[in-house]
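One chain of protein is taken out of this complex; the other chains stay put.
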Amino acid sequence: MRTFDHRRAGTVDDAIGLASVPGARYFAGGTNLLDLMKSGVENPTVLVDVNRLGLDAVVRTAAGGIAIGSGVTNSAVANHPLVRTDYPVLSQAILSGATTQIRNMATVGGNLMQRTRCPYFMDPRFERCNKRYPGSGCAARDGFNREHAVFGTGGPCVAVHPSDMAVALAALDAVVHIKGPHGPRAATISQFFSPPAADPDRDNGMAAADFITSVELPAAADTVHGWYLKVRDRRSYAFALVSVAAVLRFDSDGVVASAAVALGGVADRPWRVPAAEAVLTGRRPTPQLFRSAADTALADAAPLSHNGFKLPLARNAVMRALVLATGR
Amino acid sequence: MTTGRTDVTVPPPPTRRIELTVNGVTRTVETDVRSTLLDLLRESLALTGTKKGCDHGLCGACTVEVDHERVLSCLTLAVSIDGAAVGTVEGFADGEHLDPLQQAFVDHDGFQCGYCTPGQLCSARAMLREHARGDLSAASFDPADRDVVDGPQHLSENEIRERMAGNICRCGAYANIVAAISAVHGAS
Partner (left out) sequence: MVASVGLPVNRVEGVDKVTGKARYSADTQVAGVAYAALVQAQIPHGRVTAESVDAAAATASAAPGVSYVLTPTNCPPLQVLPKELTWDLPLERRPPLSDLTVQHMGQHMALVVADSPENAVHAASLMDFDYIAAPAHLDATEVVSGGGAADDVDELIRHGAYRPDHFVKLTDEKLQDFRGPRGEPPGIKVDQTYRTAVNAHYPIELSATVAQWDDGHLTVHDCTRWITGERRVLAAYLNIPEERIRVVSPLVGGAFGSKSFLWMHVVLCAVAAREVGRPVKLVLTRDQMFTSTGHRPRTEQQVALVADAAGTIVSTEHHTLTETSTVAHFCEPAGVSSRILYQSPRLAVTHTVARIHAPTPCFMRGPGEAPGLFALEMAMDELAYALGRDPLALRMDNLADVDQTDGRPWSSAHLARCYTTGARRFGWDRRPLQSRSLQRNGIRVGWGMATATYPGRRMPAACRVETDADGHVRFSAATHEIGTGVRTVMTQLAADTTGLPLSQVSFESGDSSFPDAPYSGASQTSASVGSAVFAAAQEWRGRADALPATADGPGRAAALSFTTASGPGPDVDTVSRSFGAHFCEVEVDEQIGRATVTRWVAVMDCGRVLNPKLATNQVMGGILFGLGMALMEQVPHDPHTGRLLGEYYVPTHADRPAFDISFVDSSDYGLDPIGVRGIGEIGVCGVAGAIANAIHHATGKWLRQLPITLEALLEPRDDDRED
């Protein structure tokens, strides 16, 4: 690991100022960044430590939703009474990720900013990696790509975003509040994960020194049926091959009033499937309906050489998640 | 690819003086800024109870407590936790008196080679505290068993296993580890 300067920020503006130099990185839990520094993938010259900025509260908003400080640990979010009561799918998603030790360290901001687990990206000895070196090629495309994307695979990078939390946030229509050198702004999850141009070396729409201050969730409907289903190679402590966050709201006749379905493990971002949601809306929940929605969700998938199995897997996972969400 | 440096004079990596209260004793350490808490404990403080199993957050052997929460010391940057309280396995026993978890591990044979054991113990102790304050796990959402709002009153075996899943035991003493934890949990 190369040496670096470690600076502790006292306020958000402090942090942004410190981070406005080339080679600076925000440092929160460190569970991803420190790991990548050990491997030589990340070589920051300055670590701007944001652990003691006091952004560690979960509060009710005026709109009846909640605001989660970016410094709140994953564990604290998952266990917070407001989250458990109003957004249990978020709690479940977070608790499906990593391990308790890691969740105790990792923050909300860091979870969104974490980088892909593509093994070619994570090992700098692989020279062909468009995310580390734009234009160098993609070793995963014709290599071992079992764990890679099935959506958006026509581009220069086919890696997936590994966050479970983000998938639930996508299904919950979360908004990310950001402060940068040019002032504050807000982004939906979809906007957050969209870099300005199709530059694979950018994971998201964050400019240098942009800082996540909080994540806001809208007011939860009264009866919200949600489920987070994660499928992986062992029972726990593994990233998703495919995951699904399903959130359904039923009207008093038992008809689906609204549906939100987001997939994880299939793209460089949580993958909302509005066409599938449209299939569900206004209909009664039946196995046939869920199958139709699942088929629609995967209709545009374009798998790679080693991950075709993700299509039937994701289709079945969507159906299963919808059943479990309904039964909740 | 990283290229080699050609400077003749290379400034030494900066070190920082930090203060940590380890097992109740305040220690001042001059540490390399790159040092993890794990390496600091083992190499600077000669507290070798905490083990390195992978150094990349994949095995849980390095689990300790920082400010009374269980974390991975291999992914904890020491300078980042300046001023914190750190709890390691060496702080469990009271002189010759073993902590009930330690005794339970011995009685239930909750180890074979013993290398993952300090991490299992630090994790288990914290886990029991987490449950006591109502924390959930992914197992709390199992379709048959959903105590999401209040949290499960009693820790089932399934719950213990999920909550301990971040501590790998290659020797495979898992069943005995859970038996030891269950025994202590049941007795409390």
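Should a chain be cited, it is by its letter among A and B, assigned in written order, with residues numbered from 1 in that chain.
As a working rule, a residue touches a chain if its C-beta (ideal position, glycine included) is under 8 Å from a C-beta of that chain, and two chains touch if they have at least 3 such contacts.
It should be emphasised that the depicted structure is a prediction, and the values quoted were computed from it without experimental measurement.
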**Study point:** Contacts of the hidden chain among displayed chains
**Key:** A, B
Practice item. Taking the full complex into account, find the residue in B:54, B:132 or B:149 that is in contact with the omitted chain. Key: B:54
Review point. Among A:52, A:249 or A:320, which residue is in contact with the omitted chain in the full complex?
Key: A:320
Exercise for review: Mind listing the chain B residues that contact the chain we can't see here?
Suggested key: 1-8, 10, 12-13, 32, 34-35, 39, 42-43, 46-56, 58-59, 61, 88-90, 92-93, 98, 102-103, 105-107, 109, 111-118, 121, 160-162, 164-178
Revision key, fill the gap. Contacts from chain A to the absent chain lie at residues 1-3, 40, 117, 119-120, 123, 125-126, 139, 142-144, 147, 231, 233-238, 241, 309, 312-313, 316-317, 319-320
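Keep in mind that, in the parts below, only the chains that are shown with their structure count from here on.
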Exercise for review: Indicate the whole-number Å distance between the mean C-alpha point of chain A and the mean C-alpha point of chain B.
Suggested key: 26
Review point. Which residues of chain A touch chain B in the complex?
Key: 1, 3-6, 27, 29-31, 34-35, 37-40, 47, 49, 51, 73, 75, 78-79, 81, 84-85, 88, 91-92, 95-96, 98-102, 104-105, 124-125, 127, 228, 235-237, 324, 327-328
**Study point:** In the complex with chain A, residue positions of chain B that touch it
**Key:** 1-2, 13-14, 16, 32-34, 36, 55-57, 60, 63, 69-72, 75-77, 79-80, 123, 126-127, 130, 134-138, 140-141, 143, 146, 148-149, 162-163, 165-166, 168
